[in-house]
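In this view, the complex is presented without one of its protein chains, the others remaining in place.
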Amino acid sequence: MTSYRLLTPPDEKEEVYPYRRVWGSAVVESAILFGVTAVIYVAIQFIGLSLPDILIQPVNILLALLPALLWLIFSVWRERAATEPRRRLVVVAVITALAANAIAIPFVENVLQPERWLSLAGAVNRIVGYTFTFAVVQEILKYIVVRYLAWDDEYRVRLDSVAYTLASAIGYATVLNLNFVLANTITPDIAAMHVVDTVVVNFIGSMIVAYGLAEVRFDNPNPFLLTSMIALAALVNGVVIPFRAGLVNAGFSVDGSTPNLLFGLGLSAGSLIIVGVIVSFLFNAAERRAREAAREV
Amino acid sequence: MISNFRRLTLIIVIGLVCVVPTFAQTGFDLERIQRATVFIMQASSIGDELIVRCVGSGTLVSRDGLILTNAHNTLQSDNCPGDTLIISLSVRIDEAPIPVYQAEIIQADSGLDLALLRIVRQNDGRLVERSSLALPFVELGDSAALALDQTVTVVGYPTFGDESVAVQRGTVIGFTAEPSGGDKSWIKTGLEIPGTVSGGGAYDPQGRLIGVPTTAPVTIDSPQARCITLQDSNGDGLVNTNDVCVPVGGIINSLRPSSFVRPLLRAASLGLTLEAITGFFERPTVTGTPTFTGMFFAPSVNAAGMPTSVSSSLPTGSDSLYLFFSYTDMTPETVYEMRVTIQGIENPTFSLSPVRWSGGNSGLWYIGTTGQPIPNGLYDFTLFIDGVPLDSARINVGGSLEQEPEFSDIFFGIEDLRGNLFGEGFVLPTGSTASARFIFRNMNDGSPWTAIWYFEGTEVYRESNVWGAGTNGTQTIRIQDPNGLLPGSYRLALYIDNRLASLSDFTLAGAQEGALARIFQNAHFTAASTEDEAIDASPVNSFTAGTESIYALFDWEQIRPGTLWKMRWSIDDEVFYEQTAPWNGTESGENYLMRLSAAGGVPDGTYRMQLFVNDLVFAETQARVGIGQLPIDRFSQASGLQMRGQIFDSVTGEGIPGVTFILVSADYSAAEFTRDWNQEQVYAIAITDRNGRFQLDRNLQPNTPYSVVIVAEGYIPVLADGVEVAPDAGIIDIPIYLTRG
Partner (left out) sequence: MAIIEVAPRPSGLSARQRWSHYFALIYAVIAIFVGLNLRDSALNATIPYVNSSAGIRAYYPLNWLLDVSGSYVFRVRDMSQRGFKTTIEVDVQPVTINTTARNLLDSLTLNRSRTLSAYNVLATDPYTLSGDRQATAMTYVFVASETNPFLESLPIVVEGLDVITIQSGQAIIITFLSDERSYEENLPIFQRFLDDLEF
């Protein structure tokens, strides 16, 4: 019998990253959310799973809270493991939720009332209408909350901007979702899809605004950049909402037609990925620029 | 294996053969028919309560709430003294009807037992705007085209409103002839239809109404009367025999053909009202007890409704038989019935269930059948009034044709000096002589024969002789009075060996104008603002559109009171009024004045008034109103395909209330409509109910490219062009999903 002596390389000194990795958390949360929605959809639409009536509303409420729960687990909870945790994530989310429920949503529904006058508008007017009502109010509110609760004191690295704006998005989306499931009697698959759509729309807008806030905080950009990012976030939302409605819309046929809900889900997923990739690229590029600038110094 | 396959194929083929005839009824929209079938309650107020006095079925025949039903359960009478007509609808097909509206009678014919009601109020008493109603209705079919063995579907309410609308399918097993409507005065089916279905509808395979199942309950005082107590009408806390009893008829096997309905419906749908201003169109009051006497059989009738000859038996293979009898003191409210047995077994094909009297007060009447095989056997015919048998007769069918001495085909006229007979056959002018010519066959010289002339039921002249005119030929006889024969109704009865051989009635009326009678003259239309003005106004042939009322006048000569005459009004050759009644005025006179009016003006069209005696026209006049042609009623068609559906929220899956569904006319696109938003471009419109359900208020025509616009606040509008439906699509029930946005 021959014996061998194993040689192991010397331990490489691991460099510790003191912050939670925001992109990873966001990807995991989104993936789980899409996964849960897909499972519920398949279970109800294809397998024929039917919940007792008494359970439907609690399940729908749970689904409306699911993004917040996932965020608490994969973002807030993991902050505790980080050397330098972001301390105001929960505060930002809660304040956004409260402000959305008390100010933004009533303002949109009762003052701007897009549903009242946009229903007969054409495609372009619909995009403009949504951009300057629902979307702009949503993005401005989230910007203001992050700006005054986190931007001054809590921004240490660029990705802090993403972490806080996503916290704000979670707050806003959760309020919208809770309002929706409490106001409508719907099956959980429909509730899950709506939850995903709302979260995606908020994530997209927040990621764009996050870039603007980070740039203003860590760079010295053109003073219009932040404004442009808020406007862009509103515009993207203004495009995505009616475009998704158009995709889902069943149209009319004498033989009957059914809505294309999966198209809406697909559009949400696609939009999130595209905007996520672009924004992360912009963040990486900005960091690279910052590093190069530091090296030159 | 092959054997099993063949068996399976055979089963499938048999299955298809059995199933296809039931469902391959092109255009037969049963659901629409069921929805158009209403339950009618006639009620009266006792204290604070409405007490139901009579019930029956009815059918909506226009979208704005015209209902066809029987007169016996809607017109006020001793049997049905109620003053409120409550209309219940089958809001859900499989459930009992629900009271929704109140109606009023706008046209009725007691004798034909038909009535047209109009929905005028909601059940809570609010007036209903006619234009706001868009009710499901049925179109009338051509009952004259109906043939033996054709499938009919009868729809009505089988009980006192506590069951859903019932549908029975059967075949036409015969037709009953009467003077009121010729060979197809009644349609006979093999179905046993419950009495409360009376007033409902019978439909051809295309879903058109071809008859009204009709039976009248006998007078409530009759020992044969049947009734059911429904409510505690006297408030004593008990529902018993002291409470109001609702009369109910027995099993129905007769349908009143739709051809009788058309005039009523035409007048009602045009809103026309015809009034006799200085005329006397009311029936004379009858005080005596109704009687049926002198029953005899005839193998056929002539154009005047008179028997061609008298038969005591019929040979094998006969397909025509008429029972004639004299009647007196009959009224439209009298319920009569004929029961026929063959070899002692009751036969529904030839029997007539209890129905109302559609003739005059007295005269000659027949009930018969033609064009259908009459099986051999001994036939007993019994006539009833109010359930009480009055008279009966027997005839044997079978064997070969017997060559008996025979008189037939009596024809009346004025004789010229050469013995030629002129005239219109059964209406002669007043004068001193009336002649009759008849055909004789198989006569033996030396046989005794008798001719008896009657005037208003009383024998006035008898001529008994020994036959000496040969075996076959024609013979002319006459009645004369140097002082002139009185105008009125005459009858000639011919006997051979004291056996009735032939009989016929004729009318003497009017002044002599050649061989013809001049009964009515100077018939004309005129325009006037008052009735007095109308009498002196000049004749008018053309009226301006929107004329509020037009007057018609005529003079008359030598008509004895009681003589049956008929007035018919038509528009564009469609009859909208026809009434046969005994003359109830002076013998001669001027300016019989009628007024035709309509709310909002008499509709454009060509109007004609015709005056008849014994189905012969003696005067007519015609005039145009407006363009002389009826405008097209775009809502008069019940045909087409019904579109309905449910609109859902695509997210919640719940029905959306208050959504507007607009079907745009084929001439416009959805984009054009949403640019203009003009009602003129709308073909039909619907608003969804609390469950998101909608129902278009107008049927779609097949293969027509409509556009659809669906709008609701908060939802993306749905626009679609080229929406076509196939002719065989049936009811189109579409689920539609709207997306928020």
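Here the chain labels run A and B in written order, and each chain numbers its own residues starting at 1.
Keep in mind that, in the parts below, a residue touches a chain if its C-beta (ideal position, glycine included) is under 8 Å from a C-beta of that chain, and two chains touch if they have at least 3 such contacts.
Bear in mind the structure is a predicted one, so any value in this text is a computation, not a measurement.
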Among B:Leu127, B:Ala147, B:Leu417 or B:Ala599, exactly one should touch the missing chain; which is it? B:Leu127
With the full complex in mind, choose from A:Val157, A:Val175 or A:Leu265 the residue touching the hidden chain. A:Val157
Given A:Val91, A:Val128 or A:Leu262, the residue that touches the chain left out of view is A:Val128
Just checking the interface: what residues of subunit B touch the absent partner chain? 35, 89, 91, 98, 100-101, 122, 124, 126-129, 131-136, 656-660, 662, 674, 676-680, 682, 687-691, 693-695, 697, 711-714, 717
List the subunit A residues touching the unshown chain? 15, 17-18, 111-114, 116-121, 125, 128-129, 132-133, 136-137, 140, 143-144, 147, 152-153, 155-158, 212, 216-218, 220-227, 230-231, 234, 287, 290-291, 294
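Keep this in mind: only the chains that are shown with their structure count from here on.
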Approximate Å spacing (C-alpha centroids) for the pair subunit A, subunit B: 74
Contacts from subunit A onto subunit B in the complex sit at residues 115-116, 118-120, 126, 184-187, 190, 193-194, 241-242, 245-246, 248-259, 261
Using the touch definition up top, name the residues of subunit B that touch subunit A in the complex. 645, 649-654, 674, 708, 710-720, 723-725, 729, 732, 734-741
